[in-house]
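Before anything else, here's the structure in question.
Only one protein chain is missing; all other protein chains are in place.
Letters are used for the chains, namely A and B, taken in the order the chains are written, and counting of residues starts over at 1 for each.
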Amino acid sequence: MQFFTSRAFPWLFLAAAVVLPLLFASDYRLFQLTMVVVYSIAVLGLNLLTGYNGQVSLGNGAFYAIGAYTTAILMDKLGLPYWATLPFSAVICAGVGFLIGLPALRLGGMYLALTTFALAVATPQLLKYKAFENYTGGVQGVVLDKPDAPFGLPLSQDQWLYLFCLAVGALLFALAMNLVRGRIGRAMRAIRDQPLAAEAMGIDIAMFKTRTFALSAMFTGVAGSLGAITIQFVAPDAFGVPLSLTFFVGMVVGGGASIGGAVMGALFIQFIPNIADEISKAAPGAVYGLLLIAFMFLLPGGLASLIRILSGKKRTA
Amino acid sequence: MDGFIHQIISGIASGGIYASVALALVMIYQATHHVNFAQGEMAMFSTYIALTLIQAGLPYWAAFCITVPVSFVIGALIQRVVMEPLSKAPVLASVGVFIGLLLTFNSVAGWIFTYTLKPFPTPFGEGKPLFGGFVSRHELGSTAITLVVLLSIWAFFRFTKLGLAMRAAAFNPVSSRLVGVPVARMLALGWGLAAGIGAIAGMMVAPVIFLDPNMMAGVLLYAFAGALLGGITNPLGAVIGGFIVGIIENLGGAYVVGTELKLTTALFIIVVVLTVKPAGLFGKTLVSRV
Partner (left out) sequence: MMKRRSLLATAGAALAASRIPAAHAATLVGVTDTEIKIGHTIPYSGPASAYGVIGQGHTAFFKRVNDKGGIAGRKINLISLDDGYAPPKTVEQVRRLVEQDQVAFLFNTLGTPNNTAIQKYVNSKKVPHLFLSTGADKWGDPEHFPWTIGWQPSYRTEAQIYAKYIMKNRPGAKVAVLYQNDDFGKDYITGFKDGFGKDYAKYVVKEFSFEVTDATIDSQAVSMQATGADVILTAATPKFAAQMIRKVSDMDWKPLHFLTNVSSSVGAVITPAGPERAVGIITSAYGKDPTDPTWANDAGMNEWRAFMKEYIPTGDLTDGGYVFSYGVCTTLMQMLKQCGTDFSRENVMKQATSLKDLYIPTLLPGITVSTSPTNFHPIRQMQLQKWTGKTWELFGEIIEGTGA
């Protein structure tokens, strides 16, 4: 079981993620897998903030919304191609994340949870606000076109979009992996576990915390952009509290402070609701809730801990 | 000027709703150092239990007196069965369970009791409202109940050995165990008491906003904000915080930005206040030692 933690594993996983779905998955399955990629980026973004840096966010759905709307508005109003909107959304979300990170410096623990929860609650209301209606489409939202494969590649729209999202995802995952394995990652974890000691060692806590916020917002925002392109639609009420809680569930199920956990968490939030729906039409919410509780029972450290247990490796994160 | 005073009176009335739920949050925090996101849904579920008893023919206060201990047992059971095995797990796992509980209670309530809006009786009489129609008898009565609950919590933590032991168990479980505090039992007791207080809050809130499975969705955030604003370690602070949130919400919506951004403004103000006074208006600042 050393295999899962080996250096080669991410590459093999990526190769399999490119090849297998293109060979075997229908367009509908590819669409689902595209959403898994999108959600795993969002969960990873949250994990950097909450799992690695210990800043609890119940409002990352807001960044997802900002990313989605940035893309939607740039495509719809300015006619930008979908791929060109991603840098904008990354920069804008990072900026917003940084700003939100500033008051967060003074607000630890629950206070931060409240602030971010409030952000999640307020997001739909802000998106609907009259003054922005010309851009956001108000309550009606914005409908987008789905991109075709470029350069005459013999791929369906879904195949192309899957590969595109996968490429963006791979890039972001590689970035996150490098960050958390290096000096920055150690500092992030030190701030989470021993803030006083970290400070004594000369780590600039304020700088790290706000930048982690910006980083998390950027990841989540890019996920939002990709989500908007995939769904071809954005509307304010899709970005409320349930979305933020979904990301949180994804992170907890995958495992805090784990890069690979983000993918597993994304699989959970994408597919478990469908299973709950198959089990009971009367109360699928209860089935989902109970599955979640059962899951936390069996693997309190998330799915990532299962791999650690199997591979006999001690937790180092 | 009339309108201004009416907005404040009306704000106090909705503040009473937030205050009563905020008390349940203070209770669970004092007892476990967690904020249970499912607290509101558990309170909603308890309210349905009370309604079922009333519909079965029980008088209001009898139903009230049965519902509170039943909710206590449900809360304590959840702690024993669900939370206790996770006591050594990462904090994130507990939050995952809170979200799971929230979804489960909400969905089960809809399944058993349906989503149709239900009126919930008030024990304080339906008569003419007071103060020019801006405060109903129920709102006045429920504020009195909230104050009684507040006094009891305060006295419990301040004067009883049990209260002290409970706070100790939450604050420093390891040391408490060493001095002989049965920590696990204290946590179960805390969950039970929080659920009981939540049940009272639910029964006080339901006559005002009507009972349905999503009754608490909007209340919980404001109650949470009120509790933190006042200081989550201080029951009196939490109650005052709840009232302040109600007033800020009303005045902000009526005079500052208009109703479309009422929620956003209220939350913004609260966050700004908290950045200035991170421990809340009436909370004790904790000094961390290395």
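Everything below uses one rule, namely that a residue touches a chain if its C-beta (ideal position, glycine included) is under 8 Å from a C-beta of that chain, and two chains touch if they have at least 3 such contacts.
What you are looking at is a predicted structure, and each value in this text was computed from that prediction instead of being measured.
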| item | value |
| --- | --- |
| Residue, one of A:Pro21, A:Gly45 or A:Gly141, that touches the chain absent here | A:Gly141 |
| Selected residue (touches chain absent from view) among B:Gln39, B:Ser94, B:Ser136 or B:Thr233 | B:Ser136 |
| Absent-chain interface as seen on subunit B, which is shown | 2-3, 6-7, 10-11, 13-14, 17-18, 107, 110, 114-119, 129, 132-134, 136, 208-210, 212-214, 217-219, 221-222, 249-250, 253-254, 258-260, 262-263 |
| Absent-chain interface as seen on subunit A, which is shown | 26-28, 31-32, 35, 121, 125, 128, 138-141, 143, 227, 231-233, 235-238, 240, 242-243, 273, 276-277, 281-285, 288 |
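By definition in this document, only the chains that are shown with their structure count from here on.
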| item | value |
| --- | --- |
| Whole-Å gap between the CA centroids of subunit A and subunit B | 31 |
| Residue ranges of subunit A in contact with subunit B within the complex | 50-51, 56, 103, 106-108, 110-111, 113-115, 117-119, 121-122, 125-126, 128-130, 196-197, 245, 248-249, 251-253, 256, 282-293, 295-297, 300-302 |
| Interface residues, subunit B side, partner subunit A - complex | 29, 35, 82, 85-86, 89-90, 92-93, 95-97, 99-108, 110-111, 221, 224-225, 228, 232, 260-261, 263-264, 267, 270-272, 274-275, 278, 288, 290 |
